[in-house]
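Note that this complex is displayed minus one protein chain, with the remaining chains in position.
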Amino acid sequence: MGIEQKAGDLGAVTIRLEQAVNWARTYAMWPMLFGLACCAIEMMAGQAAKYDMSRFGMELMRATPRQADLMIISGRVTRKMAPVLRLLYDQMPSPKWVLSMGDCASCGGIFNNYAIVQGIDEIMPVDVYVAGCPPRPEALVHGILTLHEKVRGENLKTWA
Amino acid sequence: MEMVQDMNNELGSPVSTLVERFGADVQEFRGQTTLVISPENIFDACQVLRDEFSYDFLEVETAVDYWPQQDPRFHVVYQLYSIEKHLRIGLRVPLSGHSPSLPTLEGLYANANWREREIWDMFGIRFEGHSDPRRILMPHDWQGHPLRKDYPLGYEEVQFSFNAEEIDRNKPYAEE
Partner (left out) sequence: MLDQSEVAFNELRHLVSERAIKGETMLLNMGPQHPSTHGVLRLLLEMDGEIVVNCFPDIGFLHTGIEKNMEAKTYEKAAVMTDRLDYLNNLGNNLVYCMAIEKLAELDVPPRAQAMRVILTELQRISSHLVWLGTHTLDLAAISVFWYTFRERELILDIFEMVSGQRMMTTYFRPGGLWRDVPVEFEEAVRQFIDIFPQRILEYEAMLSENPIFIERTRNIGILNSKDAVNWGVTGPMLRATGVPHDLRKIDPYMGYEQYEFVVPTHTDGDTYARYLVRMEEMRQSLRIVQQALEKLPYGPVRSNNRKFVPPPRSELSTSMEAVIHHFKLWTDGFDMPEGSVYVAAESPRGVLGVYLESDGSPKPYRVYWRTPSFDNLQVLPTLAKGHLVADLVALMGSTDFVLGDIDR
């Protein structure tokens, strides 16, 4: 406490544990490769050269849920696919976050019918919703930055 | 019979053959020819078209539901195409009843396999002799046939500000 008052923010020399862990988590959050439909193409465009998501720590997309932190549900989730989605979510180890990309994943989108799950928050808890049909890569990046801010605000109580 | 001769000469002979042999009705609309054939004759008609007139490509196989009209309730629609002659011909088969059946075209056109599975899944029309009659698009334990007209769309009520809390209470949300 005294050092911080006298010398200002020394960066990593004196830092709270929560801040350190959250910083590490945001800077290397690897999404799971889970593109379902049209939003997946915009997610791929977001990973590509023009709107590079590697700048924000999403260097790789891991295909296996066991090695991924973030699940970006991009695309419409049907009732046939919903159990598979839940299984994948359960297979991801904590800490894990879910970003619902696009209108179909957030609320069912334009498809209000028998086949589409009206929003994946019926199946799993969601951290950030990104609107758009499909959302521009910049919108997805904004969603990821919002998620980073949320992660930076996490504290010990939410981990345990 | 005049109608048959007036039509495009290239399509004339398959149409007249089918009319003679199977008693098909001819309909022409916007330049496209459709023949209405009864369910017993559909396999032979397609065989004649494939072998004698080289309509070797099954382009469309689907069904239309005319509920609440019960007789006929369904029409199964086919579009056959000839790759060499670049001609298309349409066939319709009227069917009635709650769970009607038709002979399968799998022996003639290999892609009828999945198309007939889709018709079974969506409409409930069985195909006799099909090698693999199971659902293709819906989950394997789904009840009902979605594209029938008496199957509801299944939509969820739209949330506006006046009914937002009410819908929120009834909607399942996952916590963990």
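Note that the chains take the letters A and B in the order they are written out, and that residue 1 is the start of every chain.
Keep this in mind: a residue touches a chain if its C-beta (ideal position, glycine included) is under 8 Å from a C-beta of that chain, and two chains touch if they have at least 3 such contacts.
Given the structure is predicted, the values throughout are model-derived calculations rather than measurements.
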Spell out the interface residues on subunit B facing the chain that's missing from view.
29-30, 32, 34, 56-60, 62, 64-65, 77, 79, 83, 86, 88, 90, 109-111, 113-115, 132, 134-140, 146-147, 151, 153
Subunit A positions in touch with the non-displayed chain are 33-38, 40-42, 44-45, 48-50, 63, 75-76, 78, 80-81, 84, 88, 110-116, 133-134, 136
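Throughout what follows, only the chains that are shown with their structure count from here on.
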Could you state the distance in Å from the CA-based centre of subunit A to that of subunit B?
43
Which subunit A residues qualify as touching subunit B in the complex?
79-80, 108, 112-115, 118, 121-125
Subunit B residues within the subunit A interface of the complex
138-139, 146, 151-156, 158, 171-176
